[in-house]
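First, the structure itself, so that you have it in front of you.
The complex is shown incomplete by one protein chain, all other protein chains being positioned as in the whole.
Per-chain numbering from 1; labels A, B, C, D and E assigned in written order.
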Amino acid sequence: MLHTVNKSPMQTNDLASCLAHLGDGRLLLIEDGVYGAIAGTGAAKQLAAPASEGRVYVLGPDLEARGVDQSTVADGVQVVDYNGFVRLVAEHGPHQAWV
Amino acid sequence: MLHTVNKSPMQTNDLASCLAHLGDGRLLLIEDGVYGAIAGTGAAKQLAAPASEGRVYVLGPDLEARGVDQSTVADGVQVVDYNGFVRLVAEHGPHQAWV
Amino acid sequence: MRFGILINEGPYQHQASDSAYLFTKAALEEGHEVPRIFFYMDGVNNATRLQEPQQDDRNIVRRWSQLAETHGIDLVVCVAAALRRGIKDEVLAPGFRISGLGQLVEIGIQADRLVTFGD
Amino acid sequence: MRFGILINEGPYQHQASDSAYLFTKAALEEGHEVPRIFFYMDGVNNATRLQEPQQDDRNIVRRWSQLAETHGIDLVVCVAAALRRGIKDEVLAPGFRISGLGQLVEIGIQADRLVTFGD
Amino acid sequence: MSDEFEDDFPGEVKRFMFVNRKAPHGTIYALESLEVVLISAAFDQDVSLAFLDDGVFQLRKGQNANVLEMKNFAPTYRALEGYDIEKLYVERESLEERGMTTDDLVVPVEVVDRARMTALMAEQEVVMSF
Partner (left out) sequence: MSDEFEDDFPGEVKRFMFVNRKAPHGTIYALESLEVVLISAAFDQDVSLAFLDDGVFQLRKGQNANVLEMKNFAPTYRALEGYDIEKLYVERESLEERGMTTDDLVVPVEVVDRARMTALMAEQEVVMSF
């Protein structure tokens, strides 16, 4: 299962709920969800465990649009582009959007 | 100042942020925000202080639409109808929507 | 008192339009004036006369038109937001007009209270 | 693989339509098929040919029409959601058609992946 | 659409899950989820409904949206059984956080804990989130 979260973890509980139901699935942060990938924030701590297992991704174009430099992304979180998003859905789908 | 919150406190941080900026203003819970008025929930505890001072209100029609009986509303929270909403804005405005 | 109303979301998707309508009706009942309602962002989608909700549902657009006619309310749709979303004079419901954001700032100045409904 | 796409929000207000567009383009680039995109709820507002965004902004509706024409994508707008919001055949942009929710369930069955963009 | 696209449809049954996480009435998501569920029944799919987070409020007894001039769709959940849709899963933790029990719900459901809900989600082939 590939889960996506598109909201900021400071504004909604979507990331927290997704992580509580992630199981052995993969998580991709998109849209305003990418703020959850910034190292040192509360959100980054929440996703540290699956990130250390290589199961957390963040959408690069959404980071760049928001001025979040890739160098500030938390350890283990992998940056992908839209083609990478497509490959994640293909390899790890079905897709569940935590909208 | 009359503040309104229209989101569930379990889903977003809007109620928490509003309460942190309430000062001596009034708070009216509307739409999905009315779930914050149910006694015994974490949200009800957050608003207990201003509620005890008679500064917290909840919109009755939004409670009824959602099947939340008025008897379950937390102590000190006053139920108003739309006419009451209007009177609150008139008496305690300006209005700030925590959308 | 004079109330200005700002609506930032479209009909049906969010409760904002419904809340704004019920608030406006109550304000008029309470003896207040509502000289203008401003529709901004997705709020402009409240203004299309092409809408045709199911029989057992409320007709949000028609409610606005009727309220405006009865009470002389100026229903103003933001031109830039409307163009972007395909709301043009040719699909405008009765009582609505398209104008600039200045109409929002103006009602903010002229009204005693500006009340916002959004998401 | 075959991807179905579901879009639940209108253009400009939320990023959902933009994300869905960029995802769809990338899926096609990667050699996948995208037989159908289903527009539900406020998503139906992606389908109006009356839209006229500012010169320096993207034209979300036209992007859909062009993508559909180039790649033979079936752009389906939910009829009940569309009627409620005033999206009718008379304002439909090229490439879009109005049909029932069965078209969503059908693409859910037929596609290898259904990808959802909403708010 | 190609013929091939049309031909491989009949008879295929997939595991569909509708994930409901939003409160009703504040947005149209809850109502529109139910609409797709009803249609999916006509396609004879293997349908589950999951209610978690604020989605559990959708099933709350005593709702009366007519007071807002809106549709009161909560009774429709009771009609799902007639369409052979019987897998309604409600997350225990979500209920408890909201001070609710199954007595507060309009329809019989299976209450599952978070771990079981996670496992149920992972078993699906098509997930629609509302």
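Criterion: contacts are C-beta pairs under 8 Å (C-beta built on N, C-alpha and C of every residue); 3 or more make two chains touch, one makes a residue touch a chain.
Since the model is a prediction, treat every value here as computed from it, not as a measurement.
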As a test of the contact rule: which chains in view would the missing one touch? A, B, C, D
For the chain left off this view, which of D:L6, D:L22, D:V91 or D:V105 is in contact with it? D:L22
With the missing chain put back, which residues of chain C would touch it? List them for me. 2, 6, 8, 35-36, 40-41, 74, 80-81, 100-102, 104-106, 108-110, 114, 116, 118
Can you name the residues of chain D that touch the chain not displayed here? 12-15, 18, 22, 56-58, 119
Considering the entire assembly, which residues of chain A contact the chain that has been omitted? 6-8, 10-11, 31-32, 35, 38-42, 61-62, 64-69
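Quick note on the criterion: only the chains that are shown with their structure count from here on.
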Comparing centres built from CA atoms, which chain ends up most distant from chain E? C
Among the residues of chain E, which ones contact at least 2 other chains? 25-28, 53, 68, 70, 126-127, 129-130
At least two partner chains per residue is the criterion; list those residues in chain B. 6, 10-11, 31-32, 61
